[in-house]
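Only one protein chain is missing; all other protein chains are in place.
In this document, chain identifiers A and B correspond to the written order of the chains, with residue numbering beginning at 1 in each.
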Amino acid sequence: MKTVVLVSGARHPVSRRPALTRLEAQAASLAAKLGGTVRGLHAGPSDDQLREALGHGLGEADWLEIEDRVDPVPALIDHLKAAAPDIVIAGRRGEGTGDTGLVPYALAEALDMPIIADVVGVSPGAGSGTVSIEQALKKGARRRLVVQLPVLVTIHPLAPPPSPFAFAAARRGTIRHERIEATGLPTAKPSPFVERPYRARPKMMRQAGAGQAGEKAVLVGPTPEEAAERILAFLEDNGIRRYSA
Amino acid sequence: MSRPRIDPRAARASHLVSTAGALRPRLDLGRTGPVSPTGRPRRDPRREMAVSRVSSDGRPRFDRSHQGSFEGLAPSNKTVVSPAPAAPKLRIVAEPAFLVFAIMEAPGGRLTRFDRQLLGAAHRLVGSSGEGAVAAIAFSPIADLGTAGADRSLIVEADGASASGRARLLRGLVESFAPRHVLFAEEGESADLARRLSVSMGEPILTDVEHLGPRQAIRATKGRMAEEVGEPPRLMTLGEDRAAPYGGETCGARTLAFSEEAAPIESDDAILSDEFIPGDPARLTLSETDFVVSAGNGVTDFDHFRKLAAALKGTPGASRVVCDAGLMPREAQVGASGTVLAGDCYLALGIAGAPQHLQGIAACEHVIAVNTDLHAAMIERAGLSIIQDAQLVMPALLKLLEERGS
């Protein structure tokens, strides 16, 4: 099985140095555990993030060097068409450039691969050419899919934690470097949006008891049975759980 | 000196409440504001403050982030209010000039907080002019769409469809209704769907929007180094807790008619099998679960407690004291130094509520406290407080659950 792990050009949130995101580290570890040939892939101006991914379990990687302002998707598509991997694993949202999370979808569309989002586990399927994928849903639910290869998956934060970084592994891993000239590649489309420095905006405050119209009940010294009734009624009224058979 | 003068008599008359049979005229200064001579409605700063006030206890806190909702507060000069409490007013948009789609997730048929925020944001895009309408799109039936702010509802029963099937279906809907905006939650399946739609339509999308107004949308980019600002495009995903839920009049939630042909449900060839595994609350991590049953100092019988958590279908949690004493595993610790919860509901058994503990449950919508101390901080925080020994309530709860189960 051939697996490619996509690595974005993320930066560390504090130091702004190139750094691998946790999701991509999880992706690298997941791919390494899957076995087969596993390669990292990054298109961007530096290979620091790839080097870090090697330390999280990837043995080899491809670095498509492109300039900062160039859209990485065409280069990635060309590379993946040639490499023809069975599985492509990406973080649910890359960081560093647009941060839209669209790249995996664009790749899947161009390569005509199905894409499965929010994956927490990948294991070889029972039949040949298939893979069993576990997807995280709300409230701890999971969906287990058996999918025909090739497939592109994006990783959910609840996937197994990344295997810790090992310096020696990063040192031993090899990165194949390929320089992609900007000429001939369409640069990223001019955005209709104005870009300006980021200003942090506070999130809305979560109000205690929102949705229950400020109702606040205090029962002083009820009998335990009465208390139990009230608790269950509260849980059912607010739709938390249903207990009747 | 061209400022028009206020006519006090006219102002007074506008406050006048029905005087039939009354000895002296009664005025209601709050209901109908005076009309300024310019005809522009006047702001009532006191009411705005009252509305933006978040908590009523202790130090007042104000949430001014949702300016839009004040529009509804401005005294209207059109309606003459009748004193009798009429039936709840209904917002009806008969012939919408345009539609704004809000894609609901609503697991289990109930709107989540995020869903309500999405409808609130959609209303900001629609504006209060009454031209446009908010259409809630969902793949399974949902209750309460009207109060949450849906002028139209479009339920396509497609629970079994794959993500790509839903994306195709949604594309069909978007193409046939041509909504002005389509709003998604930047979370889970909605986020996935939004991107699929964007790629398949070849239309740009603004993801994880942090600020959304009728004329401006802002999102962070380049790892939060920069932000993009511009006119709201058609496709957008909204970040969690970035918009206030809709708080206006109940909306019509009329069913939007559509033809099945326009939006066929197709299966996905690549997916060979699809098995849904419901979450087992007992084995979920605290950060993932929606309902935590938690034990503190007031609980002494932990076998009972574990049984109760299982019977309530909740995830067991504990206070720091309990974990320090080794009565519950360290992973079960709730609070600033343990896990900060994201769940909907928290049942605190015998927990007084240290500040660090309360930090851990800050995001919980519903809190139930069972404690012997009426003055405990947890009681202050809870929506339902039971002043009783948790050790006594636990067996009663278990017994009741057994009866219900049989």
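Criterion: a contact is a pair of C-beta atoms (placed from the backbone, for glycine too) under 8 Å apart; a residue touches a chain by one contact, two chains touch by 3 or more.
Operating definition for what follows: contacts and distances are computed from a predicted model.
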Seminar exercise, completed: Given "Branched-chain amino acid ABC transporter permease", "Ni,Fe-hydrogenase III large subunit", "Fe-S oxidoreductase" or "Glutamine amidotransferase family protein", the protein name in the UniProt record of the chain not shown would be "Fe-S oxidoreductase"
Exercise. Which one, A:55, A:121 or A:150, makes contact with the chain that was left out?
Worked result: A:55
Exercise. Of A:12, A:69, A:177 or A:242, which sits in contact with the chain we cannot see?
Worked result: A:12
Exercise. Residues of chain A in contact with the chain that isn't shown?
Worked result: 12, 14-15, 17, 19, 52, 55-56, 161, 163-169, 171
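Just so we're on the same page, only the chains that are shown with their structure count from here on.
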Problem set entry | Separation of mean Cα positions, chain B and chain A [Å, integer] | 26
For this session: Sort out for me which residues of chain A touch chain B in the complex.
Result: 10-11, 13, 16, 92-93, 95-102, 105-106, 108-109, 114-118, 125, 127, 130, 137-148, 151, 158, 191-199, 201-212, 214-225, 227-232, 234-235, 238-241, 243-245
Seminar exercise, completed: Interface with chain A, chain B side, in the complex: residues 54-56, 61, 63, 65-66, 105, 107-108, 110, 113, 116-117, 163-164, 188-189, 191-192, 195-196, 198-200, 204-208, 210-211, 218, 220-231, 233, 239-245, 268-281, 284-285, 288-291, 312-314, 344-345, 347, 362-363, 365-368, 370, 374, 379, 381-388, 392-393, 395-397, 399-401, 404-406
